[in-house]
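One structure, pasted below without further comment.
Heads up, one of the protein chains got dropped from this complex, but the rest are sitting where they should.
Going by the order they are written in, the chains are A and B; count residues from 1 in each one.
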Amino acid sequence: MEKNEIFEKLNEIFIDVLDLDECNLTDETSANDIEEWDSLSHIQLIVAIEKAFKIKFTSLEIMKWNNVGEMVNSIEEKLK
Amino acid sequence: MVVNSVIFWLFFAVVSIPYFVFFRKSCRGQNLWLLLASYFFYGWADWKMIPLLTIITVVFYWLGLQIEKNNVDNPKRASHLTTLGVVLGVGLLFYFKYLGFFVQEFAHLFDSFGLKTNLSTFSIIMPIGISFFTFKLISYVIETHRQNIQPSRDFVQFATFIAFFPTILSGPIDRPGEFIPQLSQSRKFNYDNVAEGARRIVWGLFLKVCIADRLFGYTSAILDNYTHHNATSILIASLLYSIEMYTDFSGYSEMAIGVSQILGLKVRENFHRPFLSQNCSEYWRRWHMSLTTWITDYIYMPLNVRFRDYGQYGMYLAIFINLVVIGAWHGANWTFVLFGAYHGLILVIIAATEKRRRKFEKKYSLKKKAYYKYPRMLLTFFLVTLGLIIFRANNLSECFDIIHRLTYNYSFPFTNKTTFVFGLPFILLLIFKEFKDENKYNIHFLHSKRLPIRLMSIFLLLICVFLCGNLDGGQFIYFQF
Partner (left out) sequence: MKKSFSKILIYFTAIVLGLYCFDCIFGIIMKHVAHKNLEKVPCGLNYCLNAASADVIILGSSSARANIVPQLIGDSINSHLGTQYSVYNTGNTYQDFPYFYCEMKSLMDRKIPKIVILDLQPWTLSGPTNMSALKFMRPYYNTNSHVKEVLDDNETFLHKVLMNFEMYKYNEEFFDLLSSYLNPKTKYPMGFWALDGEEKDYEILPENDNREVNPLSKQEFEKTIQIALNNNVKLFVSISPYLRYIDRNSPAYKEIVNMCKKYNIPFFDYSNDLELVKGELFHDTMHLNKKGATIFTKKLSTQLLKSL
């Protein structure tokens, strides 16, 4: 999967889980940038992402993420 | 050395003068001086524990470097080392804080297995501050493992972070990523920092001496002798105890943060006007924040991640466990566990009804309405007070006894003129300030734009402290009650 495809899919997931009107994720986007993205919805996002890409992350991988860019890298790794 | 004692200020003067005069150009010098001062301070409180503090600091310093190396070469080993660090930290805490309790509580269980336990062999003296510095150490190894920070390559910096004297005894609990980088530059004598630090110290002193220590006499006279008092007295004492707990701990935190600020170091905040919370969930985001964020980051989130496949029930379990751990951290007693469970239950209910509540609030645009906000604040305060009754009780039976006594025998309460004459006006001042600060009208008194008002505010607060404060550490004339 290409990176921009991953970003597209993530945008959809974010809009769906966080109940947003629109979403434009970049590498630097983090929880500080989106009001609805808190620790609770973070978990819901992860579950949705795992389901959508049919992958499973380890706790350590999840804890390491600091922004969407790192998230995308992890997804890329898993899809290889 | 308590932070509101004369001897502490003498110590602080002796420490800060060389810090800003002799070492001002040398960051290493300042750090080393701080380290020595911190060890002196800790030794003054408990010199027998200095070896322990030193050894454990060295061990974790080494662990940090090893974990970083293995993060790249051998991730599995890195995980093991991190686990070792966490187990060591938790183990120390368990040994000193909880082992005696466990042995005592399960003595009959041990007996039934034929293991005779002699309680005297478990008269373990808890090193002061252990609940705080072990948490700093544990967060250090975890953050290194998560590659959120680079481990420290300067032992003096690391050791100063662990032993930093304003916060070692009672927090706030700092994170390595926020604190250690500040030690890599020399700190200059900065007017804004010193002025703001001084303001925080004066305000913290006021909270502690004029309110907390004032209320202490009354609340302990009643709650330590609750069998001799009626329900009204117990209720009033419990409500005042909530205020006492808040002003005591936040007063101390303000002083610790203020002292650090004068030294040019930023320390985590601990309180954010918790009694203006509209529900218990918000309360825990505003009360003892350095502890609750620690437990959220290192226990709640990992648990939540682990339970993510169980949907909302996984989250509820994580919330409940989270609060029980927060409760149990406070000490080795079932009352602390019950306290945690009580809040855990409330928070689960709040989480479960979150969506419905949000809808309801939006529908009637309740969020800004006074008739919605203030009753919720009051309700939260009552719920917190009930939790603190559980928290304060010496054991479970006392806890249930006190709660039972609140259900009957309401008559004229026990009053003490000094407590109410001096306590109530200051509590009202505190409430006024909290509401003003919450609504960001932070332009009066201590933070006024006009210098004379700022100076006058400090002057008047100090007068209140010396004239109306309880300078005997909260002792009360009715001690025999």
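One rule holds in what follows: contacts are C-beta pairs under 8 Å (C-beta built on N, C-alpha and C of every residue); 3 or more make two chains touch, one makes a residue touch a chain.
Since this is a predicted model, take the numbers as computed values, not measurements.
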Chains on display which the left-out chain touches in the complete complex: B
Can you work out which residue in B:T227, B:S365, B:T407 or B:N439 touches the chain that's missing from view? B:T227
Tell me which residue among B:T54, B:S79, B:N148 or B:N190 touches the hidden chain in the full complex. B:N190
Of B:V2, B:L428 or B:L455, which sits in contact with the chain we cannot see? B:L455
Chain B, residues in touch with the chain not shown (by the definition above): 6, 20, 24, 188-191, 194-195, 217, 227-228, 230, 409, 411-412, 414, 418, 421-422, 455, 458-459, 462-463, 466-473, 475-477, 479-481
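Everything below uses one rule, namely that only the chains that are shown with their structure count from here on.
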Counting only Cα atoms for the centres, state how far chain A is from chain B in Å. 34
Name, in rising order, each residue of chain B that touches chain A in their complex. 79, 145-148, 296, 300-302, 304-306, 308-309, 315, 351
Given the complex with chain B, which residues does chain A contribute to the contact? 39-40, 43, 46-47, 59-60, 62-64, 66
